[in-house]
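Missing here: one protein chain of the complex. Every other protein chain is in place.
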Amino acid sequence: MSERPVSLPGEPKVDLEQARAHGLAPDEYRKIEQIIGRTPTYTELGVFSVMWSEHCSYKSSRRHLRKLPSKSELVVQGPGENAGAIDVGDGWAAVFKIESHNHPSFVEPYQGAATGVGGILRDIFTMGARPVASMNSLKFGSFEHPRTRYLLGGVVGGIGGYGNCVGVPTVAGEVMFDAAYNANILVNAFCLGLVRKGEMMSAKARGPGNPVLYVGSATGRDGIHGASMASAEFDKQSEAKRPAVQVGDPFTEKLLIEACLEAGKTGAIVAIQDMGAAGLTSSSSEMPSHGGLGIELDLDKVPLREAGLTPYEILLSESQERMLIVAERGREAELQAVFEKWDLHAVVIGRLTDDQRWRMRWRGQVVADIPIGALADDAPLYDRPAAAPKIQPPAKRCAAGKHPETAKALRALLDSPNIASKKWVYRQYDSIVQSNTVLGPGSDAAVLRIKNSRRAIALKVDSNPRACALDPYLGAVGTVCEAARNVACAGARPVGITNCLNYGNPERPEVMWQFIRGVEGLRDASIAFGAPVVSGNVSFYNETEGHPIPPTPTIAVLGVMADVSKHVAQFFKDPGDAIALVRTARPSLAASEYAAIFGIDGGRLVAIDLAREAALIEGLVEGAEQGLIRSAHDVAEGGLAVALAEACFNPRSILGAEVELGRAGNADAVDFFGEGASTVVLSIAQRDAARVESLFAGRGLEFAVIGRVIADPRLRIAAAAGLDEDVAELRQVYEDAIPRRLRGGD
Amino acid sequence: MKWGVVRFPGSLDDGDSLYAIADVMGQDARMLWHKDESLGGVECVLLPGGFSYGDYLRTGAIARFSPIMKSVAKFAADGGLVIGICNGFQILCEAHLLPGALTRNRSLSFICERVWLRVENASTPFTRAAKQGDLLRLPIKHGEGLYVAPEDEIRQMEERGQVILRYVDAGGRESDAANPNGSMRAIAGVANQRFNVFGLMPHPEHAVEAMLGGVDGLKIFQSIAGSAR
Amino acid sequence: MQVRVFVTPRMGILDPQGRAVESSLQSLGFKNVSGVKVGKYILLEVQARTASEARDEAKKMCEALLANPVIEDYRFEVDGE
Partner (left out) sequence: MQVRVFVTPRMGILDPQGRAVESSLQSLGFKNVSGVKVGKYILLEVQARTASEARDEAKKMCEALLANPVIEDYRFEVDGE
């Protein structure tokens, strides 16, 4: 069995230089030589370079991610599989994860975002779960930047184009515009699936001799590791050999979803994994390795989209909509029949071995033969130096701006693309397919019912890079709090977290420091809410020409409510209801949209007391469960004044509000527009006001009835610098802000 | 009444349609597979929304040739009730079981939102539970719902009462702003000359439960249920 | 033999895509542009002995699938003609 792997005619010579061109450090190359005891073949070098890349190996982040809490009574699957899973009751497990597709989306926004959605969907249904909801978190450059409109249109079109075509509703998300992302946009995609507990599938292979099946689209030259193409000899042959952009085919994905879920029911699948990053290489090495086994594949059997792909290309291709399956021996035909039913072909391309080697054959030769653990598990791990930047984040906006008149400020904020209605975006997403969307995009969190159950799930994804730029720890804590609070506003108790950590180059000590502080913030907030982190993704190297993006941990929180009929939306419901405000601290203008727009120095972030945060969430959930809360809206960008206006924009019929701010604060710009104080605006029936007060005041939180809902559609805030505005007009500003900019106005 | 919902590869609202008819309405409904030719003795065939065969080339263009569509055409020719929702409507037009065609929304983007519709003809098997002029609140979700047909054909269709649903505003008036996709004459749903085949872009199956935003879609399904031969 | 099929929106049928491309071109400064129409360009390889055999095939394919006569016109070219 010990044939020595050979390089193929025409392949470049493998040496230190070639390794460097593949992005491997000299030490890493020497370690590879040591592991395999010889010079690697060109194919082997390519394979190591992708498996040991930051993206696949988490070599800079792994030791820090271990700090994250990943256990609770409800955790069914923590990190380590394709996605995490939480018990949501009535025999169901919620499987969920978020992932980045930042760089591909910058290069080709439509396909980049589309394939991002496709990839995260596969992570969910490989677990045997039916995908039931998607979310996305998007960061673009400033609206004035010449590429922003193109990128926005492409990314949103791609997310819709893919998600709508596979029949998974996109139920929530967030969009932000900031010059810090001009040259490096962020596209983070989340997917949630549901599976009966005990019917989950795994990516851990077992049973030497079990056949390995390739399913889905044929392999082309998509997304082959760019660095590997640096060799001139290799590139000369034809223009067509250049690494191609990955193009998604959502129709094939839809067939894969149905076929894989149906195939899972046969019980003939031992293990299954999608071919995501590093394609066939990662799936074929990780599955056997996690089961302590080896694998032998015959690359001639891999279905190809075009003739002439080399083993190197076959192994590194990132063509979309492909899965690798380990089947129970002798039951291949049964699985193949299921795939044929869905017009997909399942081809046996190899089998598991017990020698813990990863061995690839092509045209009668062995082209790679590597100890399997070296690929999947034994990549180098780094403890990269971290250091706080010497000068605390530069106060970019030192020019002291002027506080505008309150009513003008409110309109300017409602007109800011960061605050304005994102309807232009989510109108392009099917948010209702599958008939579970109780609350879709437009309210604080999405609410999905579980059919044949009273239970429901609430979801939200958030990030706050401006706060993270001021203080990466506090910013991360605040982001988790915000997502959890949104879910609690809907009436659900947060039970699980997934995260996508977007940072710059980890080889910079300041970036590494930001990252570590971010992880610590995530850890502390997760512990405080008893909501473990069950899955996630790290995206480093988000920088262009030496300018890293602000630290951007994107946090998605999953909540559960026992009775879907008790869910709460953000909109005021009935005239006469009392409007109350609950908060854990006094707000500030630090990292606020107000400070950004008017060039005000916002000062320092509000400190966060996690015990009070947890109490606020508990109060919201209890209030909803007892049916005491008629509406709840989290105060986020734009502060209290914006939150009040948004609560008036009830899509069924707009309402008004009469509020006296002196009753809760000094009624200055900080009270109107300050952020960061974990504040919620509630509306409650007058007769319940005392009971609601005891829910919050009894937990030591600040609670104040500040006004009431009125039928007259006006927003009246009585204060020294108060306002009295027409709600319909405000809503017009709010709804037209993004379309107007896209029409080219302004 | 016995209903059959056709599942094409790429159908998306097939399960939701079955759920609306069987679970919410309590009717006898089953799934039909595109590769089969048998309709299993159903009395109404529903072609659901989605992206059949990926909707590549033109929406509905490829689904039209699937084996089951031969039987559906025969069934319709014999007077059987056929309703096509969204992609189902597109397939029926491509199959020439309904006049006209559906092309890209004038905004060129996909639109998912609730709209108002006016019932233009309440004497069909698909609308008899409504009254002439009734307003229905239903969701739309499509990228290619702009209804087109030659002018004179549309005139004839209107004279014959084949235009069944029209996009209007909350007050029941036609206006450009209330026409979400730019359809000619704000047409949202049409029937064939025999009034046994009906296609519409809005989704009645997504408006059958108050908790999910409204129940106006039930009117369509109740009409059909009450039209059993 | 290569067959090239050109499918265009029929005269009198709305062509929102054509209109959008036209207005984008104009806002990019291409003021001399008008009458933009966007259609489809379909390339096929047909195994046929003669060009006229290929033509026959192409015509059948257009009528069966490639164009919808309610909204589209088509024409095609066969290699070497």
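In this document, chain identifiers A, B and C correspond to the written order of the chains, with residue numbering beginning at 1 in each.
In this section, a residue touches a chain if its C-beta (ideal position, glycine included) is under 8 Å from a C-beta of that chain, and two chains touch if they have at least 3 such contacts.
These figures come from a predicted structure and were not determined experimentally.
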Per the touch definition above, residue among A:Ala244, A:Ala562 or A:Leu742 touching the missing chain: A:Ala244
Residues from chain A at the interface with the omitted partner, ascending: 107-108, 111, 217, 220-222, 239-242, 244-249, 251-252, 305-306, 319-320
Chain B residues that touch the omitted chain in the full complex: 53-54, 56-57, 61-62, 65
Residue ranges of chain C at the interface with the undisplayed chain: 6-8, 21-22, 24-25, 28, 30, 32-48, 57, 60-61, 64-66
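FYI, only the chains that are shown with their structure count from here on.
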Distance between chain centroids, defined by C-alpha means - chain B, chain C (Å): 29
Intercentroid distance (Cα basis), chain C paired with chain A, Å: 41
Per-residue multi-chain contacts in chain B, two or more chains: none
Residues of chain C touching at least two other chains: none
